[in-house]
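All protein chains but one are shown at their positions in the complex.
Here is chain A:
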Amino acid sequence: MVSLPHRMRKLQTRLLAIRLGSGAYILPKDINRIHMRFAPRIEGGHMGPRKFWHHELVRLKYHNPAISMTTDRTARAEDPAVLSVHFTSPTPTQSPDETTSGPAFADSTPAAAQPTERVSTIDMKHRTNAEILDELVRMTKAQAVEATEAEREELRSLEEQRVKGAKDSAKSLEVRARVAREKQLLEQARGELAADAV
């Protein structure tokens, strides 16, 4: 990042994109875990799950950081793509898992702090991420997150600055190109002068 205002503008755009947008929902307290299983490549109808992971799941995670959200991308193209939501009864006090200092193994099965009572699944294959989100919201009765006035104002001003910046950038490119061309002509003239004088 070159300058502080530029850096802050890019950062705020990114953070607002994480907070707001498609997938910004607060899930009810009785959800324990969300797990997605789909293929690493999109052939076979796995594009919807992948987009969901990159866009909607990010916002869901931001607004529900206590819910463990994992993915398993080891399915084959012909296997089903499944999103499973693990429900449990909400308890007033949750004892968090204490840490271990030993080596951590990468796996897709987290240690659940509470026993899972029921599991609901959504079939994601050949569906767009918007459809998957709709079904998830219907199933869990999630609450949408609305942008506050301050956030709307910020979004507006960032968009304005972006458009203005693009226009100014195009114009300044034009100006710079013209100055460079004139400089080139001057150099050429000076070069001829030196050649003539010799």
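Note that a residue touches a chain if its C-beta (ideal position, glycine included) is under 8 Å from a C-beta of that chain, and two chains touch if they have at least 3 such contacts; residues count from 1.
Just so we're on the same page, contacts and distances are computed from a predicted model.
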By UniProt, of "Ribosomal protein L1", "1-aminocyclopropane-1-carboxylate synthase", "Proteasome subunit beta" or "Gamma-secretase subunit PEN-2", the chain left out is "Ribosomal protein L1"
Since one chain has been left out of the picture, which residues of chain A touch it in the full complex? 3-5, 8, 11-12, 14-15, 18, 36, 53, 57-62, 65-66, 68-71, 94, 96-99, 101-108, 110-111, 113, 161, 164-165, 168-169, 171-172, 175-176, 178-179, 181-183, 185-186, 188-189, 192-194, 196-197
